[in-house]
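Other chains dropped; remaining ones untouched in position.
Each chain carries a letter (A and B) given by its place in the written order, and its residues are counted from 1.
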Amino acid sequence: MNFELSRKGQEYLEKTKKFMETEIAPIEDEFWKEVHNTCDPKDWTTWKWPVTLEVLKAKAKKAGLWNMFLPDEKLGVGLCIQEYAHIAEQTGRSFLAPMVFNCSAPDTGNMEVLWRYGSEAQKKEWLEPLLKGEIRSVFCMTEPEVASSDATNMQATAIVEGNEIVLNGRKWWSSGLGDPNAKILIFMAHTPDPSKGHHQQHSMVLVPINVPGVKIERMLPIFGDIDAPHGHGEVSFTNVRVPIENFIGGPGQGFAIAQGRLGPGRIHHCMRCVGAAERALELMIDRGMSRVAFGKPILELGGNKEKVADARIAIAQARLMTLYAAWKMDTVGNTEAMTEISAIKVIAPNVMQQVMDMAIQIHGGMGVSDDTPLARFFGAARTLRLADGPDEVHKRVITRIELKKRGYGQKNIPGKVA
Amino acid sequence: MNFELSRKGQEYLEKTKKFMETEIAPIEDEFWKEVHNTCDPKDWTTWKWPVTLEVLKAKAKKAGLWNMFLPDEKLGVGLCIQEYAHIAEQTGRSFLAPMVFNCSAPDTGNMEVLWRYGSEAQKKEWLEPLLKGEIRSVFCMTEPEVASSDATNMQATAIVEGNEIVLNGRKWWSSGLGDPNAKILIFMAHTPDPSKGHHQQHSMVLVPINVPGVKIERMLPIFGDIDAPHGHGEVSFTNVRVPIENFIGGPGQGFAIAQGRLGPGRIHHCMRCVGAAERALELMIDRGMSRVAFGKPILELGGNKEKVADARIAIAQARLMTLYAAWKMDTVGNTEAMTEISAIKVIAPNVMQQVMDMAIQIHGGMGVSDDTPLARFFGAARTLRLADGPDEVHKRVITRIELKKRGYGQKNIPGKVA
């Protein structure tokens, strides 16, 4: 195990921190206030980003802090997953930073998919503008009608008819669906083929958002927060037709790609969780030391001080585990790192939720309002315990591997979580 | 200990349940949808209640299911706290029911204050319309600038000048401040009097909402939910002048009244928590048994089934403890029931939060959206762990009493939590 940050990683980390301190932190509150004032939460068609976003993106791009997530020397900056994890921790402290650096979900995952599995034409048409930050993208996987924790439940269909693919189905929790820049969807669906195994019958298809038959039904709130102007949406596909070239990697490749897509994405999420928890701990300490009750700073009352230690211990462990998972992905690949990826997917959002809960408690009523980022972070953490495989599915994966290690064989462990 | 429900209590309970099933449950979703469609979350001045509310209130009043919270034979229906607790559990299953029965916070507490401590003139002017359900009221206690868990921190002032009281200060988390029917505020503030003890220097003052100097600053979201058209608001008082007759119980009586006010109010909240948790458990079971993953109903996977038992055990205990506290309040009074009141104030919201968390997990993404009441219940539970004394303050009270029992004397335990 070696997760020493390389000199190059260190440089990017330092530059990212400085950029965040000098360019993002001073305007972030104002930025979200503008969002709040301009976007009607009930009508996503009115949503737009403050112009500041593009200004910041241009600055970040110029500073070379751009597409750092992509482990490609030319298209990204050539950081490995473990190196980028350190940077994602920093960006996770802010809701704005990931977008400024063109490193935000779900685009990062979608770009990785196109980078790894896309055809040259697909790359030209969609990957390029995504990498430039000109457009945004959506990943349509979860469905409202079935338990999506078992991906084989998927009901949406992608059927080949001549040289077209006909798409039908309904998806929800499609993040970024309300984003004014969202132009392209990756739609995952069932492509029945009795000659193949259960995990070779799903496809990923590129669907421009304005194709006939694609209908955005609504945006979904998270604990009442509609997440404008990005949004998590519900979208229906009714006899949508796209050219057969829009399969990514060909029909039936959906699960294989999903596995590849989700591994790094989970790690990015987890590191952002660590960063968010770290920021919450800072807020908690500052608040707890600046408010007085019963003659003492709040933080010194009862068990509050111990909670600082509890938070530190939990965060430190989550960070190490995430780095370890990242290092394994870099060195032995996602399949070998399955225990660690699943472990961190359970740990990081849970730790983040717990630390937010503690920090909210120290803040009193302010903690649940939008005067601090705590409530929004809380919602993000709570949601992440469900997204990309709920806690229970990841524990299931871990247990299977443990049983297998002791000789209690299980068939096909990989491919189960998607 | 005897918390057998009396025949009378049983009758009210049954009637309440039936009314909720036949009158409220069938329209509740529609009701909140109408609220959602008509109230602009960003502009509380647009808020209004669907007309259904008054229709339902009239029906409830006619059915005698009205002001059941008030232990007064004439003004209420004469149920004791423990009897009413059973009813509050039922109403807690719904966000609408408490209002329909004129039994919702903060009015219930405010009515109790006026009923117990109000002058005849105050009762005539404010208690009567409140009991009739014609207006609503607000309780202004928590302040943004100090740690309000220690009520002696309060900075707002109520100073007598001639035959007027001059009020200054800023309050937040004043529930119902955005309600179109809110007409009267109870304002708690410091009335300095060096001749008196720390707990005899605070007053409660009646302040009509439209008096000059009262300015509603904003509504505060709870995890992004603005709770329209009721709202939790921030309000400033700048040289507000009201007649000296507006003191409730006279200057310096604030803490004594607050103690009396909060005891029953906490119990009501706690029983509603139990009811909400009970409803969540039902939703969790139904969802978990109706969705299938990996070949089984979700609820039968991994540890999910055990969570049903965990929830049942926790709810059953919270219910018993609340009834026990209520019974003690009825029989030996709030002071003797202090351990139990504080205990249940810690337990009930925490149990509610935990059960909501479990139920959300079983619901997947739907659980954090507004397609079920779970997310809103979650926010309510989380907030209640801070309101009416945070968990930590109640534990502090319990510990002090325990130490005192063993001879480790503490001066003036009562009066500390307000």
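Observations, loosely collected:
The working rule: a contact is a pair of C-beta atoms (placed from the backbone, for glycine too) under 8 Å apart; a residue touches a chain by one contact, two chains touch by 3 or more.
Computed from a prediction, not measured in an experiment: that's the story for all the values here.
Whole-complex copy count, one sequence throughout, 2 copies displayed: 4.
In the analysis below, only the chains that are shown with their structure count from here on.
The copies subunit A and subunit B differ by a rotation of 180 degrees on their C-alpha atoms, rounded to the nearest 5.
Subunit B has its Cα centroid 37 Å from the Cα centroid of subunit A. Those residues of subunit B whose C-beta lies close enough to touch subunit A in the complex are 36-37, 41-42, 142, 144, 146-150, 153, 172-173, 220-226, 232, 291-294, 298, 301-304, 357, 360-361, 364-371, 375-376, 378-379, 382-383, 385-387, 390-392, 395-396.
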